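One protein chain is absent from this view; the other protein chains keep their places.
So, chain A:
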Amino acid sequence: MLDYIAYRVAVLVPTLLAVSLAVFLVLHLVPGDPARNAAGPDAAEEDIELIREQFGLDQPLWRQYGIYLGNIVRGDLGESFRTRRPVLDEIVRRMPATLELAGFAMLFAVVVGVALGVVASMRPNSAIDSAVNGLSALGISAPVFFLGLLLMLLFSARLQWLPPSGRGTMAHLVLPTITLGLPYVATFARVARSTMLDVLSEDYIRTARAKGLVWRSVVWRHALINAAVPLVTLLGVYFGRLLGGAVIVETIFAWPGLGRLMVDGIIQRDINLVQGCILFFATAIVLVNLVVDLLYSVLDPRIARG
């Protein structure tokens, strides 16, 4: 087991190297002049040249990448062109907000989604089942942008129950969490429903019922554990997408997270900052998938043995 973990962590290194090279190339080949953007639209040419030299942007590309890699090895992600502060500091400062939002949204999606899916699977083709089906279709297809503003108009402007945007109290967390999590509620509900239907038709479920167990406990304790593996897989797959969605949700709700930092960085061609953010996201996704893989063997010991 430990060997397996060590192997997976070791694979992280080439993965991140590939990611860093790809990001570096894309950011440098995409049109746009980082020095000019750092200086602002009204800056004089000589001031822009000064900034270009200061950040080594006048060097050949291969040398810039070499310097960049060398710095990464020493744990230095470089300096942001705009704030002139270490990129790592900027990321660490913004990270908690994004992890908080993504974490709550995932929790919301899993708890509500699985509950809805299981309830629907208990009475297939009933009114509840159709309602959950319809709701998930809506959740998957509603654009995040539209959904966010709609919730904001209703709960902030009209009812004045919740603050429209920003971060601070738990109340600030409610609307962005729902907006970010809702599409995944729908996905989890659908997957939970179909896997549960499969599991519920298995022989051992019939046996459990036959020996007189309460139906509810059969569903929630016996069946759900066995339906968990595909759900956990989904968790790993969707965590990355969720982080992607956070970029939009953070902008709508003025949430001070990494997604917004990265979008600002892209618009301003703050290459070092964007590189740092993407490396962080890549690491997070790889690690989450590692945890998910390890969870399989906990949920289903056959996987570990195989």
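By our rule, a contact is a pair of C-beta atoms (placed from the backbone, for glycine too) under 8 Å apart; a residue touches a chain by one contact, two chains touch by 3 or more; residues count from 1.
Here, contacts and distances are computed from a predicted model.
Participant: Just go with whichever of "Histidine kinase", "Glutathione ABC transporter substrate-binding protein", "Extradiol ring-cleavage dioxygenase" or "Branched-chain amino acid transport protein (AzlD)" UniProt uses as the name of the absent chain.
Facilitator: "Glutathione ABC transporter substrate-binding protein"
Participant: Would you indicate which residue among A:A171, A:I225 or A:V291 is in contact with the undisplayed chain?
Facilitator: From the options A:A171, A:I225 or A:V291, the contact with the absent chain belongs to A:A171.
Participant: Just to verify: which one of A:G78, A:G117, A:G139 or A:G257 makes contact with the chain not shown?
Facilitator: Of the candidates A:G78, A:G117, A:G139 or A:G257, A:G257 is in touch with the missing chain.
Participant: Looking at the full complex, which residue from A:A38, A:L77 or A:V112 touches the chain that isn't shown here?
Facilitator: Residue touching the chain left out of view: A:A38.
Participant: With the missing chain put back, one of A:L162, A:A186 or A:V199 would touch it. Which one?
Facilitator: Of the candidates A:L162, A:A186 or A:V199, A:L162 is in touch with the missing chain.
Participant: What residue numbers in chain A mark contact with the hidden partner chain?
Facilitator: These residues touch the chain not displayed: 30-33, 36-48, 50-51, 54, 80, 82-85, 90, 93-94, 97, 149, 152-153, 156-157, 159-172, 174, 251-257, 260-261, 264, 267-269.
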